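Note that one protein chain of the assembly has been removed; the remaining protein chains are unaltered in position.
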Amino acid sequence: MKTVKRFLRTGLGLLGALIILLLILVAIFAPAIATHDPNAQDYNAILQEPNAQHLFGTDDLGRDIFSRVVYGSRVSIEAAIVSVGIAMIIGVPIGLFTGYYRGFWDEWVVMRIIDAMQAFPFLILALAISAVLGSGFGNAMLAIGIGFAPSFVRITRGQVLSLRNMEYVQAAKSVGVKDMRIIFGHILPNALSPIIIQSTLGMATGILAEASLSYLGLGVQPPTPSWGSMLNQAQSLLSVAPYATFYPGLAIFVVVLGFNLLGDGLQQFLDPKARK
Amino acid sequence: MFSKKFSATLATVILGSMVALAGCGGQSSAPTTPSSGAANSDAGSAATAGKKVLNIALKADPPSMDPMASTSLYDRQVQNSIYDKLFDISPEGKIVPALVDSYEVSEDGKTYTFTLKEGIKFQDGTDFNAEAVKFNLERDLSDNSKRKAELNLVDKIETPDAKTVVVTLKSPFAPFISVLTDRAGMMVSPAAVKQYGDDYINHPVGTGPFVFVEHVKGDHVTLKKNENYWNGAPKLDEVTYKVFTNTSAAVQNLRSGMVDIIDEIPIKEIPTVAKDPNLTAITKPNMGYQGMFLNTKKGPLANQYLRQAVDRAIDRETVVKVLFDGYGAPAWSPFPPGSMAYNEATDNAPKPNAAEIKELLAKGGQPNGFSFKLQISTTPANEQFGAVIQNMLKPYGINVQLEKVEYGTLLENGDNGNFEALQLGWSGRIDPDQNFYSFVVTDMPNNYAGISSPELDKAMEQARTELDDAKRAELYKQAMDALHENAGYSYIYHNYDKFGLSKKVTGFTYVPDGIIRVATVDKQ
Partner (left out) sequence: MLFVVKRLLLTIPILFLVSIMTFSLIHMIPGDPARVILGQEATPEAYQALRTELGLDQPIVQQYFNWVGKVLRGDLGMSITDHVPVSDLILQRLPATIELTIGTFIFALIIAIPTGILAAVRRNTWIDYTSSFLALGGMSIPNFWLAMMVIIYFTVEHTWFPSSGYVPFFEDPKANLMAMVLPCIATGLRESAVLMRMLRSSLLEVVNMDFVRTAKAKGLNEVKTILGHVLRNALIPVVTTSGLMVAGLLGGLVITESIFSIPGFGRLIVESVFKRDYVTVQGAILVSALLVVVVNLLVDLLYAVIDPRIKSGKGAD
């Protein structure tokens, strides 16, 4: 019985990993999986309901929705990796250093900036930043990454704060090991697991945020298929062609769910506090 | 850990609350199921007992109630209910006097004498008279007026008596009267302008059939009936303009009866609206057009042959079919059928001819094709347009990179010439000059592409001062031929108005300027 439960508990995490694996495979083998060129317009097949030829139907330019959803996976993976990557590159080092050295800069500058940034609702901040930078995928990623960085600072810093007083760190310090070595050699490896959990959950948020911005018309440039911009395009067809909104949204949902499941599973697995 | 008994109790509680919830849902939804919809529910009609309210859906918020400061089509919808104009446009598309009773033009075409209708009062009780007309025209000519360019040939305005206005122009200007059928001809109350100053924009007062009540920005504008309207009291008690940025939502509200008129039916829903026994779809060509500026000053399109290749490679029939299901008309000039300047030869683009396009590319030094960037604004409709153009040019090796920019940035880039190609159309005015001159004549403000063609300029200057329609039409043909040669602007389609009306609305007449006139409208 115990093992069954344990399997069930980790099972959800495994399911998440499976979904993500599937997403990656779809993105890599998109040309083989897609039945049509995602950008090919067929003016004789406009707004067809799902059928044998077009599994998910066609949009208002006669493009194959299935193929566009398949290719859209590439944008989503990129969004997940790039946005979280940017957030980590900004957030983790800041968290490490401020947590280690503490003092004025930590208390009165960095943490207050983080507080201030977190006072802005995430999507509103991303919206404002990408409006500032102009629409486009790169800018949307930067906007999401910047909006997301504070949470990495907090997570990393929190870990460092509890690790810096550990015996082995104190010991290393007392024998004169350089700070850099302590930070990257001793503290960072031990602080990794919450960072990993955070990045998995962050990728879910990143994909959602990219889709939201694209949905608002601030994301990828046309005609690149992205799930969010497909929804933006299909929105006006809600009552005429509901299937055009159904599949791209379903794709976002499943993939975000995958990252959330994995993140949750990792949390159960890596974080002893959550393991009840 | 917990006992069975507890779980059972809990399950009952949860189930119970779900049933209760479902019950609530059922009860509250039942009365609205009939097609009459929530707006006509008991509560609604009790609050507005017996009042006839017409609800009109607009696609965007009208930013300005002041005709002098206005730059938006949506403004004009609301303004036409608050204000009367000196002249108006008839359902047949002809110019007819409105606040003006009659007028005369001097032999040299420079002096216009207007005799005004008498006994008309502004909604604030002050008199409409020659002084008011002079005040308005001078206000429209002031420095921060958006109407200045339309009236810049006005030299002086005199008022020999209370019902006569004499306007003298610096030079003959054929479109002058037609300018007065739009915002420059709207008469605002001088007393209200003096009272509110800069805040007049939020306290508009005209002579029109409806009086401004409130504007909740981004949501709605409410007007009430002008009991003393000079042209007979309106039949409606109130008109509300509601903003629906999502046109699909507007259609749903039209169906449910929440709104009575919508200013745009999405293309794909036109057939269902037309079939609906409770609704009417009005789809008519209006005076607007859509197309692309091709920059003649820099980038790959600075080469005239390459511009021509792009212009000739677009299959306008297909664009219209794909984007509009036929609710749009192919264009190769800004002048729609029905316009005085319309000419079949200059408005019908030849079908794309692969050999000709290859030749143009070769002459332009790019026999294997080339790439250019097309800036489009961010609405889904514009993206569709861009994607179709991109698709059409691809077979000739012309690679279009789409670049989405905000509308404001688009205008700015146009103004600075900071683009290779830029998609921007025009909502259209009744006089051909207003749809053409400023966009194509050398150094004019809207000539974003930097078009400079001596033949074109010469023909256009003549057309402005020519009062004979037939001769003017010939000049426009010459200008169009010159523009096709230059290809700094590629006209692609003429717009259609696509109004949706509830059958409860009576007395509505379509006017080709695309403005919904509510003075004579009634609601059953």
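Each chain carries a letter (A and B) given by its place in the written order, and its residues are counted from 1.
As a working rule, a residue touches a chain if its C-beta (ideal position, glycine included) is under 8 Å from a C-beta of that chain, and two chains touch if they have at least 3 such contacts.
Quantities reported herein were computed from a predicted structural model and do not represent experimental measurements.
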{"item": "Displayed partners of the chain not shown (whole complex)", "value": "A, B"}
{"item": "Residue, one of A:183, A:216 or A:266, that touches the chain absent here", "value": "A:216"}
{"item": "Residue of A:84, A:220 or A:261 in touch with the missing chain, whole complex considered", "value": "A:261"}
{"item": "Options B:217, B:351 or B:471, residue touching the unrepresented chain", "value": "B:217"}
{"item": "Hidden partner chain, touching residue among A:90, A:161 or A:177", "value": "A:161"}
{"item": "Interface with the unshown chain - residue positions in subunit B", "value": "1-3, 5-7, 9-11, 13-14, 17, 21, 28-29, 32-33, 35, 37-39, 41, 43-44, 47, 61, 63-64, 71-72, 143-146, 148-149, 198-199, 201-202, 216-219, 243-246, 249, 252-253, 255-256, 258, 378, 406-409, 411-412, 415, 424, 426, 445-446"}
{"item": "Hidden partner interface residues of subunit A, rising order", "value": "5, 8-9, 12, 108, 111-113, 115-124, 127-129, 131-132, 134, 158, 161, 204, 208, 211-212, 215-216, 231, 235, 238-239, 242, 245-246, 248-250, 252-253, 256-257, 260-261, 264, 276"}
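As a convention for this text, only the chains that are shown with their structure count from here on.
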{"item": "Subunit A-subunit B separation of Cα centroids, rounded to whole Å", "value": "42"}
{"item": "Residues of subunit B touching subunit A in the complex", "value": "246-248, 251-252, 266, 268-269, 272, 318, 321-322, 376, 378-380, 383-384, 386-388, 390-391, 402-406, 409"}
{"item": "Sites on subunit A touched by subunit B in the complex", "value": "39, 41, 43, 46-47, 60-62, 131, 134-136, 217-218, 221-223, 232-233, 235-241"}
